[in-house]
Structures are given as C-alpha cells and as structure tokens.
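Below is one structure. I have some questions about it.
The complex appears here minus one protein chain, its other protein chains still in place.
We just call them A and B in the order they show up, numbering each chain from 1.
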Amino acid sequence: MGVRKTVEDDVPLLEVRDLTVRFVSGRGLFAKQVVTAVDGVSISVRKGETLGLVGQSGSGKTTLARAVVKLNKPQSGSVLFKGGNIFDQRGKEAEQYRRQVQMIFQDPYESLNPRATVEKAIEEPLVIHRLARSSLSRQERTLNLIRMVGLNPEAVSKKYPHELSGGERQRTSIARALAVSPELLLADEPVSMLDVSIRIGIIDLLKELKRELDLTVVFITHDLGIARYFCDRIAVMYKGRLIEVAATEELLRHPSDPYTKQLLEAVPDPARSAKEKSSTVQES
Amino acid sequence: MPLLDVRGLCIDYKLQNGYLRAVDSVSFQIDEGEVLGLAGESGSGKSTIAHSILKILPRSTRVSGSILVDGAEVVQMDDRATRAYRWKVVSLVPQGSMNAFDPVITIGSQIVESIRIHSDVDKAAAWRRTRELFSLVGIPESRVKGYPHEFSGGMKQRAAIAMALSLNPKLVILDEPTTALDVVVQRQVIGLLVRLRRELGISFLFVTHDLSVLSEIATNVAVMYAGRLAEISTSEALFASPNHPYSRALIHAIPTLSGNLSLVRSIPGVPANVLNLPPGCKFHPRCPYVFERCRKEEPRLKRTDSGSSVACHLFDGSEKDGGG
Partner (left out) sequence: MFKLVRLPKDRRVLVGMSILGFFTFVAIFAPFLTPYGPHQVSGPPYSPPSFQHWMGTDELGGDILSQVIYGARISLTVGFSVALAATFIGSLVGLLSGFYRGAVDEGLMRLTDVFLILPSLPLAVILAAYLGPSVQTIIEVLTITGWPLVARVVRSQTLSLRERPFVDAERVIGAGNARIMFRVIIPNLLSLIAANAVLAITGAVVGEAGLDFIGLGNPSVVSWGTMLYWSQNLNAILRGAWWWILAPGLCIALVGLGAVLISIGIENIFNPRLRGR
C-alpha cells in the first residue's frame, strides 16, 4: 500500500532556528549581568514523535520550551510552527497558535489557579476559545476530558487544587492542556515533583494520550531513565547549547559527545552497580 | 555490638485533636562502617526516624521504643546528655541543607559557629578544624571565607557534609542529600561519601526516595511504607530479587538506562495517606498479590531464608521473628 507523501510530511511540525534567549539581571545602578540561557540552538521536531529535551539545571531546556510557547521573547533566531514564524503572528493566527501548541508545567500545585475548581480550570480554555457553544456541551467536554486523564469526575470536579494529590493535580493540568485539542504538547519536567511510584503512571497516560490524540510531544527532563522510557529521540543540552541529538537507543549506546558520555556515566544504575560493587567509585 | 540499634520505634506527632502515628514498630541496625539506605516515598516516615535519632523532633512528639547508639539509650536521654551526644556521636545533614546556609555569613564562619555551639573549642581551633574539614570534603581551603552564593550546589552540599563531620561523629545521617543535585554532581557527592567511609570508618544512614542512588552506596537497604518497614535486605539482594511487593513494584517503577523497559510499571493507586490508613497491611490497596488476610491483619517483619527481613503475609513460611 503506497502512502502518498503530503507537503506536511516534509515540513517539520516545529523548527527552532539559531534561537538565542538572554536575560538581564539587575537594574539601574547595579551591574547588569547578562545570562545567555539559550545559545544559538537549532532543532526540529517531526510530527508524531516524542522528542526528549534532556539537560541539568541551567542547561536552558526550560527557557527553550518557554520560548516555544511564547512566554519568553528571543533576542535572535526564530521558531517556526508548520513553517510560519510564531513571533510574527498577529490576531487570529496568534489565537490559533494557542490552540495548536500547549504546555504542562513542572509544579503540579503552582500551575493551577488556587481559586479555580478542577472543572473550572479545564473549562477555561474552552471558554477562551469559544469552543463548545453551549454550557451543556462545555460541561460534557469537560467531563470527557476528566475521564480521559484517568480521574473520576464525581470525585474531583468540584475540588480545589489544595484538595488534590500531586498526581491528580498533574492530570488536571494535562486535561486542561488537551481541552483545545493541540497538535504539539510540551511537557516541562511533569513528573519530577511527584512521588516515584506514580511517575510512570503519568508518563503512561501521556503515552496513551499521544497515541489516541495523534500528538507530538516535546518532553523536558533531567531524568535520563524516564527519557529513555518515553522518548523516540533525545536532545542533550548544556549551558544553553545543544550538544547532541540522536535516536534514544543510539544516543544511550553510542554517545558521541564527551558531555553526553559523562552524563550517562553519572546516572546511577542498579544493574551496573551490582557488577562494580567491589571496586572504588571515582570521585572527580 | 551494632553502632545504631533501633528496636520497636514508634513515633506519634501531636495534632490538634489527638496523636498521629507516623512511625510504627520500626527496628533496624547499622554496624560500624556500614551504610544503611532508608528508602521510601512521602509519608513513609523516613525523615521522622532520622530526626528522632538526633532528638530534634518537636517536644510534643511521643517517641517510644528504643534507640541505642553505641550502647546508650537515646529515647529517654535528658537534655544534658543529649547536648553531649548531638553532633559528637551522631550528626545530620538535613534535607535542603545546601540552601540552609545564611546568605550574609561566610560558610567558614557558619561551620565555626556550629563547632563552637556543640563543643568548648576556642575560635582559633575551630577555624583550624574548619580548614581541615574543607580539604577533607574536597573544597579548596581558600574558599573558607566565601559566601554561599559563591559556591555551586555541589560545593554547598559538601560544606553541609563538612559541618556534619566537624566533631568526628561515628554516624552521620543524610536526609535526601542528592535530591536537588545534578546527576554529575550527585555522582561526585556519592564518591565523596564512599571515600569518607573508607578513610574514616564513618557509618551513614542515607535517607532518600531515590532507590537507584542507594545501589551505589548502601550496604543494606530498609524500605519503608506508611510508617512501617516493608523490607530490609542487603543492597545486592534488594535490587536483584526484592521480596516485598512494594519493594519490587518500586524498583520496577524506575526506568533505568540499561534495564528491560518492558518491566517498567507504575504502582496503581496513590501513596498511603498517614491521616487515613487502611486496616491490615497498609500496602494492600495497591498490592497485586493481595488476599483476604492482608485486608485484616498487619504483617510483622520476619526473616526469610535468604537473610532479608520482610513484612508480608506472603512470606509467613519462616517462623523466626526478623529485626533487621
């Protein structure tokens, strides 16, 4: 069965070109310190893939993600979504972008409005974009979304964030992000603040949703094990620069950059430790 | 005689309307030169145990059972004896300690202050000791007059460890020492701890939710759930063949770089809420092997043939009572 290649297949869903984001700290009399959080990064995301953006703190991965959702303005470079520069968008186009690209944040508690119930939080994007005409269809869609993320509407709809567990809060954030049926989902360390035993549950949910809803995912994390579990390709960042990008297994088995190698060496691995138990661990 | 011998430790926090049992009948031992990893998620009681050994729980907290450090009973210790004991026999690197430094005082001064609070040493001697400690933990002595913001995260953690070592304790308790650190720095800190243990013969109680880290450093691992001990094993035994369903599930819930990904599985349900615990075994609502007895009766820690101790009805074959 031949598959006809459409124009869309050739253009990456998201393309970051030579992006630089700088921050200036200090005002007035105090010495201005310039921090280059993202330094000339270029990377593309293909439709349907899960790209892992891996790095330690200060690597710039979060800043990059925030630039993609227009929370940061770059000093130079561009971000193209389906070929169009997102920072040139105006009016309807800009509105539409908010339906096409969504984000989940790291802190499950802080990313929800303390004054909004689960229902209201998930409904919010529907109201903003005037999706689902009547309040009844909005309610229905909200209910569906709550179920889709594995929560029980009866149990959580009317609850406030402080009444939910970490996992429930994060699921709520996911439901909210999916309300607009986005094509691209950025997840910024979505499980690092959750208990270990439930992390994979949330990742599995994302895996399933990705499949069901035909999403493309950019997954930001410092945890290489989880990146391995979830991502098709992994991009390694360090001090604002993109170090290396490769298919997951390829990167893990044959890393080309010394930083990547150092990173992989540093991750504790019970299977490996068992073999090294008698030898002394080097302290650099 | 073990350096640390905890027997039947129960800790209750005082709430507005009664007491809340945070730790229930926990027993374990640490021998000299050993590292015990105390693993568990939030609400497991691991930090509470760490604080109880150092006697820094709120005064209203009820502690019963026995904590023997070098043969001396710590639970009933009076204030005077406690002051002689704290920091000199057992010390603590608290959670988030790298961020607990006063930003307007140099790190060296803070360590000197800590030394002089816990002992009768004069200022000059304290500074000498501080410089010694810096080189012990691998920070250049020239940085002794540096401020916290001039130190990297890893260096601050080393400084916190230095502070804990200042009076030559026999046991150092570390509460989540690597959690906020980058993976590369984490590796360095673990290397430091391994070296300290080898060179100084110090024992460590390493409290963490990160099981993988324990595989690098722990002699034995005690897994806690909802204030109770689920399993105590040697590190190798735990990772190779975990007994308790929770230990097993927890290990499989962590994807590694070289392990089999198809074995990775989440644990259904939510971590137990200490305010609202189920009857019987606290893990039973999430356990894939649950049967009737689990719902009614709490399992006791028992030793298995392989030498581990497990608190699970599945392992009730051996009749010997386990104690770690």
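Please note the rule applied: a residue touches a chain if its C-beta (ideal position, glycine included) is under 8 Å from a C-beta of that chain, and two chains touch if they have at least 3 such contacts.
Because the structure is a prediction, the values reported are computed rather than measured.
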* Chains shown that the absent chain touches, full complex -> A
* **Among A:D18, A:E110 or A:E140, the residue in touch with the chain that has been omitted** => A:E110
* Have a look at A:S59, A:T142 or A:S173 and name the one touching the chain we're not showing. => A:S173
* Structure fact -> Considering the complete complex, of A:P12, A:G60, A:G77 or A:P125, the missing chain is touched by A:P125
* Taking the full complex into account, what residues of chain A touch the chain not shown? -> 66, 69-71, 95, 98-99, 102-103, 105-107, 109-116, 124-125, 128-129, 160, 162, 173, 176-177, 179-180
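Simple rule for what comes next: only the chains that are shown with their structure count from here on.
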* Determine the centre-to-centre distance between chain A and chain B, using the mean Cα coordinates as centres, and give it in whole Å. => 33
* Structure fact -> In their shared complex, chain B is touched by residues of chain A numbered 56-57, 165, 167, 195-201, 203-204, 222, 224-226, 228-229, 252, 262-274, 277, 280-284
* Structure fact -> chain B residues touching chain A in their complex are 41-42, 138, 153, 182-184, 186-188, 190-192, 194-195, 198, 209-213, 215-216, 236, 239-240, 249-251, 253-259, 261, 264-268, 270-271
